[in-house]
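The excerpt is restricted to a subset of chains, each kept in its original location.
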Amino acid sequence: MQPKQKKVEDSHTIMTELIMPNDTNPLGNLMGGNLMRWMDIAGGICAAKHSEAHVVTASVDHVSFEKPIKLGNVISIDAKVTRAFNTSLEVYIEVMVSDITGANTMKSNHAYMTFVALDKDSKRPCKIPELLPITTEQKRLHEGATRRRELRLILSGRLKPKDATDLRSFFGELE
Amino acid sequence: MQPKQKKVEDSHTIMTELIMPNDTNPLGNLMGGNLMRWMDIAGGICAAKHSEAHVVTASVDHVSFEKPIKLGNVISIDAKVTRAFNTSLEVYIEVMVSDITGANTMKSNHAYMTFVALDKDSKRPCKIPELLPITTEQKRLHEGATRRRELRLILSGRLKPKDATDLRSFFGELE
Amino acid sequence: MQPKQKKVEDSHTIMTELIMPNDTNPLGNLMGGNLMRWMDIAGGICAAKHSEAHVVTASVDHVSFEKPIKLGNVISIDAKVTRAFNTSLEVYIEVMVSDITGANTMKSNHAYMTFVALDKDSKRPCKIPELLPITTEQKRLHEGATRRRELRLILSGRLKPKDATDLRSFFGELE
Amino acid sequence: MQPKQKKVEDSHTIMTELIMPNDTNPLGNLMGGNLMRWMDIAGGICAAKHSEAHVVTASVDHVSFEKPIKLGNVISIDAKVTRAFNTSLEVYIEVMVSDITGANTMKSNHAYMTFVALDKDSKRPCKIPELLPITTEQKRLHEGATRRRELRLILSGRLKPKDATDLRSFFGELE
């Protein structure tokens, strides 16, 4: 029997938010932690929709904050599943920012987050439908997911660097 | 000289929200006022983007709440400009609701809101680009906007019923 | 047997709020959606008290926002039942605004909202005590409630304009 | 020349609030600190209205919390000026609680708070209109204000117990 397969578009989630006074720090910029909070919600909604189950956040990869986001700016958070593993999945979250007038639109930052799907009754991790990448971009993200997963396992001490086959070949490649 | 024209898609805004404990009433349902608050933010972002200016809410038409939205549900608020008048514009806001797993998706409700665009410096109403409807649905909403505007003017005491040409022909039509 | 009757004063509800930074938009004005949220809470408390039951918001009629309300202003929301129907009731909500010093008090706006009373156990609509209007103003609001109800039913597609007897005679009257 | 005098009713403030999930502690009761926050806002609005100036909280007297207030209860906070001193004033704040249906209404607690009025430009304490007590209750609260003020000064180390004439005669009286 074929396992169930779902497309990226089936769970694609868009969240738009207006930066309010309480989201900002004393300099009038969006606090990084508030952005991470929204990214987590958008990512979680996307992951739950793909998994058809409740999910919990398992990890957030490295996030950089480069340009300040100002009070009154509008951010658009775009969350897409990149790959489903057995009971967890990776979501790519991209944040665009613009003036409320729509001017000065640019990418603010992005993150890869992983979520674990939980069975409704037992609250234990449950099987997730496979992700079927279609476009070139979706395939690129799908492929990179294995490498990012190895790095996560190394960073949390559950994989020895020498066993990170995918990551090592990637590092070698870049050199 | 041709006035500037913009399409519906140029300012189409999607806001996704997860219903949190504090959004609910003591029965565990989303409070109507909280939904209106989100519809106002989504509508305002959409209106500001079309107008390329800051906007203020001018009015909300009749809103009905039919099916209860529960804690943990996900709502998707979809805001689209239907017509731009001289310095104000009408936005159609539709709310879809589903379980967090994506199941049981259905329309929750909708509203027509109007916003006024304000000039950055004078804070006075300013000229708005025209809306160019393209699809049949967009044309239908564009046409109905004149009728809804007449009703608004009557309800706020600024138009006499007998002068509501568009509305009267519509009422006549239905009879 | 006489049905239970209650007076307007029995459920009259006053809510006073100070406009805080997070209630405002980037122009420093109270966002319309936040005002609607408070009006819904005040109206709901009033409706629950009259009904002696939990209530859910059924609809909000046309609301206009005319003068901007500023950060640091104080608003006073006054909610009164105008008429009880079988299992639903209409509440008239009026908003006054002033400086925190009490100066510049004026009416900001108003709305008619309807609520449905729910039985504690079955969560199904339940019978509501009648509203007994006493003053001239209360009687005027009580009478108009039938007309506003017809308009609501037309706007939500549940009544044909030609069957709106009360509304038609009112429109005829005005002409 | 006579100093300006204002009545209690001129600044009487009523604030009604519905207890929401986030206002409660893990036992489902309103947290004492949240109630104090609302009492401070209601008291501050009342004080600003009497003073016709911005005010800052100077002190809160002893507050007791006796009966638990539950999620979904409605509280009504009633704030009245009891006495105006030179640049500060005392406000009596009483909290009533009831079910949302209006049943089981009872007094929850009360507090005396003091506020200082600030001049708009200099931000320094400014002169406050006198309070003219009319009813027996208003006169009783007005008179007790001097005694409570002495206790406050003792508690903050700014008055020696032996100089608290009013308080001492009151203690003597009670014995």
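Lettered A, B, C and D in written order, each chain numbered from 1.
Quick note on the criterion: a residue touches a chain if its C-beta (ideal position, glycine included) is under 8 Å from a C-beta of that chain, and two chains touch if they have at least 3 such contacts.
None of these values were measured; they are calculated from a predicted model.
**Student:** Number of identical chains in the whole complex, 4 of which are shown?
**Tutor:** Every protein chain is the same sequence, and the full complex holds 6 of them.
Assume only the chains that are shown with their structure count from here on.
**Student:** For chain B versus chain D, which are copies of one sequence, does the interface use mostly the same residue numbers on each side, meaning over half shared, or is it different?
**Tutor:** different
**Student:** Farthest chain from chain A, comparing Cα centres?
**Tutor:** D
**Student:** With respect to inter-chain C-beta contacts, which pair, A-B or B-C, contains the greater number?
**Tutor:** B-C
**Student:** Could you grab the centroid distance between chain B and chain D? Build each centroid from C-alpha atoms only and quote it in angstrom.
**Tutor:** 43
**Student:** Please compute the C-alpha centroid of chain A, do the same for chain B, then give the distance between them in whole Å.
**Tutor:** For chain A versus chain B, the centre distance works out to 31 Å.
**Student:** For chain B, what residues touch not just one other chain but two or more?
**Tutor:** In chain B, residues 25-26, 41, 44, 54 touch at least two other chains, as defined above.
**Student:** Taking chains as nodes and touches as edges, what kind of graph is this: line, ring, star, complete or other?
**Tutor:** If you draw each chain as a dot and join those that touch, the picture is no line, ring, star or complete graph.
**Student:** Following the definition at the start, I'd like every touching pair of chains, please.
**Tutor:** Pairs flagged as touching, ordered by label: A-B, A-C, B-C, B-D, C-D.
**Student:** Name, in rising order, each residue of chain D that touches chain B in their complex.
**Tutor:** So the residues of chain D touching chain B come out as 18, 20-22, 71-72, 100.
**Student:** Please output the residues of chain C touching chain A within their complex, sorted ascending.
**Tutor:** Answer in residue numbers: 21-22, 24-26.
**Student:** Write out the stretch or stretches of chain B touching chain C in their complex.
**Tutor:** By the definition above, chain B touches chain C via 25-27, 29, 31-34, 36-41, 44, 54, 56-65, 68, 118, 123, 151-152, 155-156, 160-162, 171, 174-175.
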